[in-house]
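For this view, one protein chain was removed and the others were kept in their places.
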Amino acid sequence: MKLFEYEAKKLFEKHGIPVPRGKLATSPEEARKASSELSFPVVVKAQVLVSGRGKAGGILFANSPSEVEEAAEKILGMTIKGLNVQSVWVEEKISVKNELFFSITIDRVKRSYVVLASSVGGVDIEEIAAKTPEKLVRFPVNPDYGFRSFHARYIAAKMGYVGDQQKKLAAIFRKVYAITMELDAELAEMNPIVETVEGDFVAADARIIIDDNALFRHPEYEKRLFEAGASEFSPRELEAMRKGLAYVGLDGNIGIIGNGAGLVMATLDAVQYYGGKPANFLDVGGGASAERVASALEIVASDPKVNVVFINILGGITRCDEVARGIIAAKKKVGYEKPMVIRLVGTNEEEGKHILTEAGIHVLESMEEAAEKAVKIAKGENRKWE
Amino acid sequence: MKLFEYEAKKLFEKHGIPVPRGKLATSPEEARKASSELSFPVVVKAQVLVSGRGKAGGILFANSPSEVEEAAEKILGMTIKGLNVQSVWVEEKISVKNELFFSITIDRVKRSYVVLASSVGGVDIEEIAAKTPEKLVRFPVNPDYGFRSFHARYIAAKMGYVGDQQKKLAAIFRKVYAITMELDAELAEMNPIVETVEGDFVAADARIIIDDNALFRHPEYEKRLFEAGASEFSPRELEAMRKGLAYVGLDGNIGIIGNGAGLVMATLDAVQYYGGKPANFLDVGGGASAERVASALEIVASDPKVNVVFINILGGITRCDEVARGIIAAKKKVGYEKPMVIRLVGTNEEEGKHILTEAGIHVLESMEEAAEKAVKIAKGENRKWE
Amino acid sequence: MGIIVDRNTRVIVQGITGTQGRFHTKAMLEYGTQIVAGVTPGKGGNKVHGVPVYDTVAQALEKHEANASIIFVPAPFAMDAALEALENGLKTIVIITEHIPIKDAIQIMHLARKNGATIIGPNTPGIITPSECKLGIMPAHVFRRGVVGIVSRSGTLTYEIANGLTRAKLGQSTCLGLGGDPIVGLNFIEVLKMFEKDSETKAVALIGEIGGNLEELAAEYIQNEGYSKPVAAFIAGRTAPPGKRMGHAGAIVMGKAGTAQTKIEALEAAGVKVAEKPGDIAKILAEKLRS
Partner (left out) sequence: MGIIVDRNTRVIVQGITGTQGRFHTKAMLEYGTQIVAGVTPGKGGNKVHGVPVYDTVAQALEKHEANASIIFVPAPFAMDAALEALENGLKTIVIITEHIPIKDAIQIMHLARKNGATIIGPNTPGIITPSECKLGIMPAHVFRRGVVGIVSRSGTLTYEIANGLTRAKLGQSTCLGLGGDPIVGLNFIEVLKMFEKDSETKAVALIGEIGGNLEELAAEYIQNEGYSKPVAAFIAGRTAPPGKRMGHAGAIVMGKAGTAQTKIEALEAAGVKVAEKPGDIAKILAEKLRS
């Protein structure tokens, strides 16, 4: 779960990490008012849970309250990568001497947390790694030790800081680690963390992503996950999450439902292989009970782009006859009338097919064939499949 | 630093460990009033930082408010092992089915925390170990794992509990461990923890000792350490602690000052060997600066029982001439006039001796000889040493 | 033969009294897996499908010999269950549980490494050496004793491919699901090494998906070490958009990292034939083994 920049900064501040003074606003007037408590110049920043807001025009500078209002006017209501900007963060501009990069995230290969730091910041990590790899410090955290004062100082030293500056910077690094652990974050990042002209360090941008699977330990965030506008998810994605289904919306017109993440991804790929465009990813998970299939169909069918639904079920433990009955019940319950392609194999396959055929639904055995069919229908080449 | 029973119980309660309902009172009237909010019968317990209050009459039962007042009257103002009882804890008597023992402490040999538990409780651990060793579970905590749910359940199972009772008991054990870690306790104990007639578990007694060396992490307790009546230390011991000196009051008449805990203990032993009785243990620690010697002399001399002071300094790194000047300055500053025996060896020994002799103080080289002298003086056999 | 599990594997089921644990204990017993005991806190003394239940692993081991565990415990308690298995010396631990926090998984893997234990999962279908031992939740009927080692990051997609291999009469030596989480106990390279040493395994099917770079590292390994057995791969998620988790917690493209494209390119550069569709794996390997 992504936190908004302003939330991350407030957390940082609570832990004693210096951040620019700032205020949140949800209207241009409020932004203007907020700026009256700050020193100019200020920055007006879109609060939106995707990266790349700078390039999208979501960050503007202002030298007066009226400029703030103007900037907020422009930014609020903007749509950045599909997400609506509902608030802006107005904060004092800081006098930058150097922009640094600091991040704590997961190292899948080492199976540990990893600290990434660079004396070059303000650009993304891929760019740092590509352009100035010699300046990128990569420190995997050994759980026996954790991320301790001497690790933090070593990194600050590698970034070129000595004396009190080294200690200050190291202290900030350790606080970011403490936040990471406390919040079960899978990412905690300051990019940039700024060395000011005065020689202090300020987290000019802040990103935190909490591990969704650890939200049960953080009920204050867990309950927020489903609030509209409070997470990076679309209403349909939220609806699916509420029902315990993994759904990702895409641009195409072929609705896809399957059991097992890998299988559903492969189904999407097969659809694309035959020239079609998936409208979504939807994994009903293990079991594929009638109820879950109904919920899935409801969500997929609610997407107006969808003109055919392709259900790909590999009946493993679950019996195919049960799944078949589930699909029929789901179709009825949801009132879904558009065409459907179903691929169903596994235990009691014959009976399952029989049930579906009886109900006038056509079934294929091969995933590839079924994908091809679905694409043809979506393209209007095979209307008889309705 | 020892916590009072009522403090430990409040901590337990805060962490969700069931404790009997109770109230604190510092006067018989207050005790009577407190009992009105409780169900009878109740127990009135002396709040005092030594063990053995039961045998000393510091625990009484009461069936009515007037009996509570009477009991509190008896207990308040009692002196148990030299400590004044300043408050009583009035709590509801619980219906005991079984008394169990549970404790977390330090295992010096394994260099770890150790959990001790027994299905026999309410008597001291030595007695449990001696009489029912087969019922004593001893579980050293591996820091890689900590004390986890399965450890706690295993112990509860070994104590004979199954099903929900096992889970309840295990949950309590883990909370005690959490408190131990959070508070840097060197002991956290429930003796007894009671299985009630209803099958619940209640911590009927609670003991917590915080590691003095970790008090810097617990400022709320650190500041309390020096409050009179709030710790297990006598006023003179507290005075020494304030000055950074290690002092322990004893029963004899020979005041002892030395540098190094082992050396001071050995000095006490030598005094006893020659038939004398030490009035105290006082270690001035490393350096033995003039200031520290003065503070030490002040504390030792303030004990009216003392009729001779024996200073035993092995000058190691510190030069003897400095120590000698320190002693003379201290004597003057404190206005100490009673006899003194000084043993001083080490770097610049000759000069040190010379300085003391010049000032009319006699010096010996051997610790044993000096101890013998001090004993003689204390017994009045050698008045010329004054 | 096969890897990690065989007919001598003696199993404790942790979380045996839950719906999942109960159901799959039965299925595993029916497959012939030696399940010697189950563990569920507070349920000691019961039996599940004839298997005695204990409150803790330690108590189970006081009565039974075991060397493996399979965990069905809910995510909030799964780390404790895994640590319990580890501390009690079990060397093969399959964690079926999904949604375990990353922090917990890191702790599990750290201690497993120190204990010399093998963790399969979390969020895995488990491992099966057909005809010998099924330590997982996979449908038994799609597997047949054979020559292809399967190592995969997914569940049903693996059954799909295993089924293809079974129909093609190639069968499987062992089929192992690494797990769909970002932090899992084994990586492709480790399993490739085991398959290389296993005489029954004649070829390997590697089933990857978007997210992380375990496939790229496997490709590098195959190339640098001159892997001796034919490998065919399938990578799911060519159509996955960046920044979105595709069902598995670990299946996510971050910026430009972890795409199917980079994985496919790396594998092909290492001489691994990458199938366009799951159905092609059996064809590719049949051909390679024929030649």
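Note that the chains are named A, B and C in the order they appear, and that numbering of residues resets to 1 at the start of each chain.
As a convention for this text, contacts are C-beta pairs under 8 Å (C-beta built on N, C-alpha and C of every residue); 3 or more make two chains touch, one makes a residue touch a chain.
Since the structure is predicted, the reported quantities are computational estimates derived from the model, not experimental observations.
All shown chains touched by the missing chain in the whole complex, by label: A, B.
Considering the whole complex, the residue from B:73, B:184, B:200 or B:351 that touches the absent chain is B:184.
Residue B:248 is the one among B:96, B:123 or B:248 that touches the chain not shown. Interface note for the absent chain: among B:147, B:281 or B:336, the touching residue is B:281.
Check A:37, A:144, A:182 or A:251 against the missing chain and you find that the one touching it is A:144. Summary of contacts with the chain left out: across B:165, B:272 or B:307, the touching residue is B:272.
Contact with the chain not shown here comes from a single listed residue; of B:217, B:242 or B:338, that residue is B:217.
Even with one chain removed from view, chain B keeps its contact list with that chain: residues 50, 106, 108-109, 111-113, 124-126, 143-144, 181, 184, 186, 211-214, 216-217, 246, 248, 250, 258-266, 268-273, 278, 281, 283, 286, 314-317, 345-347, 366-368. With the whole complex as reference, residues 142, 144-145, 148-150, 153-154, 157, 162-164, 166-167, 170 of chain A touch the missing chain.
Definition applied: only the chains that are shown with their structure count from here on.
Taking the mean of C-alpha positions as each chain's centre, the chain lying farthest from the centre of chain A is B.
Annotation: 27 Å between the Cα-based centres of chain A and chain C. In terms of their C-alpha centroids, the spacing between chain B and chain C amounts to 56 Å.
With touch defined as above, chain C holds no residue shared between interfaces to two or more other chains. Not a single residue in chain B touches at least two other chains.
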